[in-house]
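In this view, the complex is presented without one of its protein chains, the others remaining in place.
Letters A, B and C name the chains as they come in the text, with residue numbers starting at 1 for each one.
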């Protein structure tokens, strides 16, 4: 186990709580989807919790993030309310987007969550723009931009990061490398092992970390965000991770070799961090149990809120097109 | 002076002749444009001759190239006829594109010149596609793709080269780095010195050469094309060069620092190669003079052909939309 | 022959019909190949249209690509102008926005700009349409954009029969064809002959004959229009339903003649109303058949909003039988 800067107990608890919130939330969404309670499609963040949580734990409320089709975890990590996320996924009026966005398009501007786009890679230049805005307004905010390994083959990755590098913008680009884009493995669509190596094309630092180790992510993001706030420009931070389930809905993910899946799933960030907390006596079992109970209750409350919430009225479809 | 693989005398003469053809052609276009004989706009290749000629001297007639808004030199180097290029620039019916394309859109499919696009970077994935076609048809052809330093910031650069790398396609990507994209210097829009460094993002070789040294270009392209034909995949070849004039039309290029311009213009690839040929006794002065006379005559003939050629009839505007 | 007359034939889905077209043309012509994100053996395309093709033709001819829509279309162009006949799949039509330069400025214009020296024989297949609760980035219908680009052809099959016949024609055509598939149609069954056939471009299909009102409808809306026509028939209203099948070329003649006969027209399409497909059809009629029109032209389309996620909202914006019936009654 590597050593990390000592985090306060409350911070560690917070990391664990957020990760668990995401896990339980996603497991619940999966179940509810199977019961036909959720329309459309879903892309779950389960397995990748350490990334969003490790990064966002370094952000303030007034910092920004941009997100993707696999965005529930980003929302939760940035501090959005479980119940309003869940309501949105249900298509309810009480959801963050009044039911207009759904699973793939959640935003919570009140906590700096600038929204999820379902166009792979499209959030990258938008995060660059948030960074530009910070620079122009002269604040010490920062922005984090989440995207996948697959997204790193999009033109927007190249253009968006190059622009931020050129202007030394306070953005960290977080590649959640879960080794696959749908059924396509990374090795089938690029000739390099580490997406972080692409940073050299833009003259910025590229860092690869174990994305299933929340403290490793925390640490790397901490450095990158410090650089950003100090006006030293962007960083490309690659976090290697793995989905616990298929890409979406009922994808059984049979394209992932069994041994690979097995090895990765063993490295589940949650039990791993839990063990670590206990072994280092950072938290007691009792404290952990209390967190777990609180999280279960919160997720249940979110489901109940979503279930009981009304749908929008049909005519609301016509609202919100123009400001 | 570096040493290069010994080229046959005829080949050396050919290199010199082509470079001179381009220079004289472009100088003539500049003059004619100033006399309002040429409509629209022009982007001259003068100063960059060593790149197109050094690369294309390695290509067979059945190999392909794609070109840009600054494309006259590519056409000439690949073996298109001066008179039909000139006629196209004049908007005449005898031009390669029957007057529909003009200076920015010349193609000569009969010599594998797949055409110039005026959308910066748009030719890059198209060259990738030509490489894919070669691979699928199982021939030993190769394709060369020309583009500028500015184009290397386009999403198509990233997507197009990554795709060719992934599939090991027989394409060489030639970045003509003339240090500027219009009035914008490279250093203002990227944080790296050598565009060739971007090759590492795709796991392919990146090579930077003096683009004003035709033998250096020839040599590097030779290697790259050999790799391509051998199925070893693409290369990113960056040739540092400099425009003799402004970006287009009457741009005086005052944004280029005087000392920089002076230093570069002194390194004019043409006199440089001429001196080299004489000093190494590769060609005699008499041989060189004969080439020069022949080129002058050819360019004059091209102008005459273009001047005397008819315009298309207006209704021809409606042809060639669909096959 | 129209789909609806083909009752005696075997029934297969739209998805299977498309796959048969791909397979037959790949067998017929070595130059035909597929490329796109996850079209290969791991996924077979988001809607499984290419199931079995990578297995049968190998990974050289059924190529998984990176998520690089511009490069997918650009590579198809480059292959097309050097002797191949690529079929590119864009996973959702909404993402064609990422390849618009390659589609509209390169594929569409290369032949013209270069004075006819080359042709660009390629197909871009794209699922479009709303109704699957997948919100604003996966539900659009952008046919109108592509109609507005000279050099492109646009096919919009509404039945398994048309899907197969049009796709085969598209693959053999020497121009870039934008091939629109509707995501709610993939599972729909219809009669498709065992024997080879082609559906020509530029020939509308009269999916139902009638004399009181003409409905021009495309893709999924053809079926809603037919249902509306059936309901209206019970009220004694005789509706003719015309499915253009290709928007470029557009069979203006069949549409104009129908309207000359009925004097009334309702145009039903997905895609938002303003500057949509319906606008062009209406404009043609206003130019060529105004003297025959006994009532205002009516367009039934999506309102000018993005497609919302929640089914309550989404159902409100998608044209349905009720809205079509109301529009028909309005022009009677």
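Just so it is clear, a residue touches a chain if its C-beta (ideal position, glycine included) is under 8 Å from a C-beta of that chain, and two chains touch if they have at least 3 such contacts.
Every value quoted in this text rests on a predicted model; they were computed, and no experiment measured them.
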Among shown chains, those touching the left-out chain: A, B, C
Candidate in contact with the missing chain, chosen from C:145, C:179 or C:220: C:145
Selected residue (touches chain absent from view) among B:47, B:91, B:112 or B:160: B:91
Touch criterion as defined above, residue of C:20, C:94, C:162 or C:181 at the omitted chain: C:94
Residues of chain A (touch criterion as defined above) contacting the omitted chain: 64, 66, 95-101, 105, 107-109, 114-115, 117, 119, 122, 124-134, 136-137, 143, 155-156, 158-160, 162-163, 166-167, 319-323
Interface residues of chain C (partner: the chain not displayed): 94-95, 97-98, 100-101, 103-105, 108-109, 112-113, 135-137, 142, 144-145, 147-151, 248, 250, 271-272, 274-280, 282-283, 285-288, 290-291, 293, 295-299, 303-306, 308
For chain B, residues in touch with the removed chain: 39-41, 91-92, 97, 99-105, 117-121, 150-151, 153-155, 181-184, 188-190, 255, 311-318, 321
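We adopt the following convention: only the chains that are shown with their structure count from here on.
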Centroid-based (C-alpha) most distant chain relative to chain C: B
For chain B paired with chain C, centre-to-centre distance based on mean C-alpha positions, whole Å: 41
Sites on chain A at which at least two other chains make contact: 153-155, 188-190
Chain C: positions in contact with at least two other chains: 65-66, 68, 70
